[in-house]
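Take this structure, written in structure tokens, and hold onto it; I'll ask about it next.
Missing here: one protein chain of the complex. Every other protein chain is in place.
A, B and C are the chain letters, set down in written order, and residue numbers restart from 1 in every chain.
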Amino acid sequence: MSGNTLGTLFTVTTFGESHGPAIGCVIDGCPPGMTLSEADIQPELDRRKPGTSRHVTQRQEPDTVEILSGVFEGKTTGTPIALLIRNQDQRSKDYGNLLDTFRPGHADYTYWHKYGIRDPRGGGRSSARLTAPVVGAAAVAKKWLFEQYGTTFKGCMSQLGDIAIPFESWDQVRENPFFAANATMIPQLEEYMDALRKAGDSCGARIDVVAQNVPVGLGEPIYDKLDAEIAYALMGINAVKGVEIGAGFKSVAQKGTEHGDALTPEGFVGNNAGGILGGISTGQDITASIAIKPTSSIRSPRPSIDKAGQATEVETHGRHDPCVGIRATPIAEAMVALVLMDHALRHRAQCGDVKVTTPQIAAQK
Amino acid sequence: MSGNTLGTLFTVTTFGESHGPAIGCVIDGCPPGMTLSEADIQPELDRRKPGTSRHVTQRQEPDTVEILSGVFEGKTTGTPIALLIRNQDQRSKDYGNLLDTFRPGHADYTYWHKYGIRDPRGGGRSSARLTAPVVGAAAVAKKWLFEQYGTTFKGCMSQLGDIAIPFESWDQVRENPFFAANATMIPQLEEYMDALRKAGDSCGARIDVVAQNVPVGLGEPIYDKLDAEIAYALMGINAVKGVEIGAGFKSVAQKGTEHGDALTPEGFVGNNAGGILGGISTGQDITASIAIKPTSSIRSPRPSIDKAGQATEVETHGRHDPCVGIRATPIAEAMVALVLMDHALRHRAQCGDVKVTTPQIAAQK
Amino acid sequence: MSGNTLGTLFTVTTFGESHGPAIGCVIDGCPPGMTLSEADIQPELDRRKPGTSRHVTQRQEPDTVEILSGVFEGKTTGTPIALLIRNQDQRSKDYGNLLDTFRPGHADYTYWHKYGIRDPRGGGRSSARLTAPVVGAAAVAKKWLFEQYGTTFKGCMSQLGDIAIPFESWDQVRENPFFAANATMIPQLEEYMDALRKAGDSCGARIDVVAQNVPVGLGEPIYDKLDAEIAYALMGINAVKGVEIGAGFKSVAQKGTEHGDALTPEGFVGNNAGGILGGISTGQDITASIAIKPTSSIRSPRPSIDKAGQATEVETHGRHDPCVGIRATPIAEAMVALVLMDHALRHRAQCGDVKVTTPQIAAQK
Partner (left out) sequence: MSGNTLGTLFTVTTFGESHGPAIGCVIDGCPPGMTLSEADIQPELDRRKPGTSRHVTQRQEPDTVEILSGVFEGKTTGTPIALLIRNQDQRSKDYGNLLDTFRPGHADYTYWHKYGIRDPRGGGRSSARLTAPVVGAAAVAKKWLFEQYGTTFKGCMSQLGDIAIPFESWDQVRENPFFAANATMIPQLEEYMDALRKAGDSCGARIDVVAQNVPVGLGEPIYDKLDAEIAYALMGINAVKGVEIGAGFKSVAQKGTEHGDALTPEGFVGNNAGGILGGISTGQDITASIAIKPTSSIRSPRPSIDKAGQATEVETHGRHDPCVGIRATPIAEAMVALVLMDHALRHRAQCGDVKVTTPQIAAQK
């Protein structure tokens, strides 16, 4: 396979390029009988769409989704659900010298060496725009998981550049363009971003994701462990350079007496495991974090080479996110949701219906 | 699939449990015509086997590998290569109260909830012993990649518990049981481990892996990106809680002007990318790091519950690694090698033969 | 997987229902650098489209294809190629009693039992209309195979109902609506069909397919044998009930001295093997035949039951092919082409580039 399909039983095959006629995906394996319409999907797309604050790209893409198949009289039929999003912003005008040079930090160099050809319009296939169909597909998965098990997904930015954002409450996430769970930090974050834009530079971010009310028993040892699959899905998001589950890199300096979450009749004490043991969900919250690198497209000129290997300079104009991490929260949630959906079906296949979260799991904050 | 197969074109399907009759794997997709014998595989198995120093488990498992198929007169035939390792240490004697209780930090709880049954002998299928066939399979991949492209794999421990181990040289890795690239640190590491054993506790570790002479162009966007696949493979190793590619979590606090590796006619300047851009190898070194949690099996008694949900206490006797990270270096190398092998074949399928590392890549330390 | 993806390396994922908004597919794995436009695909779609003679359904579906992705400036880029065909004939008006009854010979009964819901509009997902995207995808495969190896595909009807159609020449196939390789038979076939339509009945057909200039070495033993994959692909066409390779069922009564095609320095003597030995192509013509059952939708009333299990009668009105076999020839060619394309890529992955047909294969009629 050429890597454009995500999942094993609940599969999402995407297509499209940033500035081509359309992007979209085919969702295969959705159980039949669930009510579904565009109204279930559009809100998730709107959460990640560009142009919603001055801190993200000012491109205007309505990202209106159309369901082409798989739904009859408002219910899923068990056949493939195709989602189509027409691109509005196709002005492929002049690519400048993009066709002949490689932007540092971008996929230009590698696509060209791999395929011998590349679509330079807005990054082509390697554009973060291609996360839109995935977010759309995940809306279907989220709906099913919620209806079956009450599973929900939350995410927030926990660091912007070198500014840590202490967690206050999930309620605050929706009220600011940073997906920060801390309203008091917003002025500082805005100031930071404004300075960055002025400097023509970009920065990274750290995003945390939590899945709650996850059934116990999801995940396939030995290789398709739930944490391995989540790592795959999250590392596959554009610009991600690191993934942690539970205590993550902090576990290196932990002792065994400290790390291993004890069990009591009331549930687990602590969640260093991030809700996964031996690759299988424990029923606790699943917690993951990702590191997102600074946007590669910056206004400051950078040394590079052209196809002939000659030195040149690249300067990216156009409308780019100075921190791609800002819009990454709904994408990270989407990825985790798709993995859980896939494993819910895989569990049903081999072990029969999954058990809804058991009462012996202790309440978690 | 139930998750026991790794890879898409170069697949490794493992079987076996820690204390069952045998463990092994079936390697499918190996190109024909490569010379291969047990002598190519056994040395890699010996690197990870237990009992080689006082700092790892004192279990004695010779891990002698037998090739059952796929080789005729010393050459691979293109048919499946089955590797068999008979277990020597099967004394399943008394499991103590293991059958009825769940060890904190272990897969006991989740296997039991998922399958309704579990093999308690030495952790059964969830034992780190199951990395042996993978290391064996990776020996085949390493040989092919080296013969085709000169690709090599190196790894070292860069942190033990809270002790950072500064990189000195690859030469020193083989000369100490910690896979540390720094001989002067060894006394400190030994002292730390001795204290840990005495305390009946365990600790975590950080491992770095590097692949060198990697052809440009490996990796499949959008989902089966090379970094996503490496993250999946590494997070799938027992006890791993975090994965980084290139600058990893450090990239969160980097600026775009700092992170994006500039290109010059002599090659890339820096390698924050870890050798991967847009999910495709650049031809630079591929660099990855993992966080390994402290061993869950410790002598100190821990609170837990039994199958009936009643409180109990668990104390693990037996021969366990006080730091599973110590033997993890060859396993991490193996995982990266298997991913590269798989993607080398995937590249050939869609794009024809891969290009060997281009001269325009700058020399890297 | 839910079965909507065909192929392993050259994959075709279809979506859509007969009378929904659109049908289409995503082709993944197409090698980069091939010139491609709608003009390469539309002619194949036109060969199978309805309404081209009085012997097939009078539905008018222009089946105009749009390429949504994967092509830049007229060349394939190596990314997914999405094909979209908007449905023109969506009048879902009244389904009559179709929603509540099961048409004999149709998928109504099984879809309803499997999914608990079904789309009754024109057969929904089970409609033969869904072969259109496959034929479109196969046009891409045919083009690549021809450019690489000179491989071509031909097909004809060799039996209509109980009338055998002796092979005369491939030239005659395009000149009649039956895809018959024998012009002199046409009046008899037309008379037969006219009588059938008058009687409100339907009939079956036998179709032969040949692939020529096939490279030697395609096919993966043990399971994904080339003949097994062709059988899978052909049996998957709507209404197919039997598949033969080479001598097919005639080989039951053959002796070994008769069946096994001898080899001479000039090539094979005979082709009972149908161009495949041990599941791998020999370089000879690949020959396959299929049995297509009579159309299930007939005007004559048939006994059936409703969802409540009560006896009822079903009479199909509307515009149906009295012999679905008439339009099946391009579909059968398409299926064989997709299998060969997939295996050409699989061969490249494991064994490197395939050899073009060797000169030692004797000329075949």
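The rule we apply is simple: contacts are C-beta pairs under 8 Å (C-beta built on N, C-alpha and C of every residue); 3 or more make two chains touch, one makes a residue touch a chain.
What you see is a predicted model, and the numbers here were worked out from it, not measured in a lab.
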- [ ] Looking beyond the chains shown, say which of C:Val56, C:Leu83, C:Ala205 or C:Ala332 touches the absent one.
- [x] C:Ala205
TODO: Decide which residue listed in A:Gly16, A:Gly29 or A:Gly105 touches the omitted chain of the complex.
DONE: A:Gly29
TODO: Using the touch rule from the top, list residues of chain C that touch the missing partner.
DONE: 1-6, 8, 14, 102-107, 109-111, 113-116, 125-126, 130, 159, 161-162, 196, 201-206, 216-225, 227-236, 240-265, 269, 272-274, 276-283, 291-298, 300, 302-305, 309-311, 346-347, 350-351, 355, 358, 360
- [ ] For the chain that got dropped from the picture, name the residues of chain A it touches.
- [x] 9, 29-32, 78-79, 221, 345-346, 348-353
- [ ] Over the whole complex, note the residues of chain B touching the chain we left out.
- [x] 1-2, 4-5, 8-9, 11, 13-17, 20-24, 26, 28-29, 32-33, 66-70, 72, 75, 77-82, 84, 114-119, 121, 124-125
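By definition in this document, only the chains that are shown with their structure count from here on.
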- [ ] Taking each chain's centre as the mean of its C-alpha atoms, give the chain farthest from chain C.
- [x] B
Task: Approximate Å spacing (C-alpha centroids) for the pair chain A, chain C - done: 39
- [ ] Could you please state the distance in Å, as a whole number, between where the Cα atoms of chain B are centred and where those of chain C are centred?
- [x] 45
TODO: Going through chain C residue by residue, note those that touch at least 2 other chains and give them in order.
DONE: 9, 29, 32, 78-79
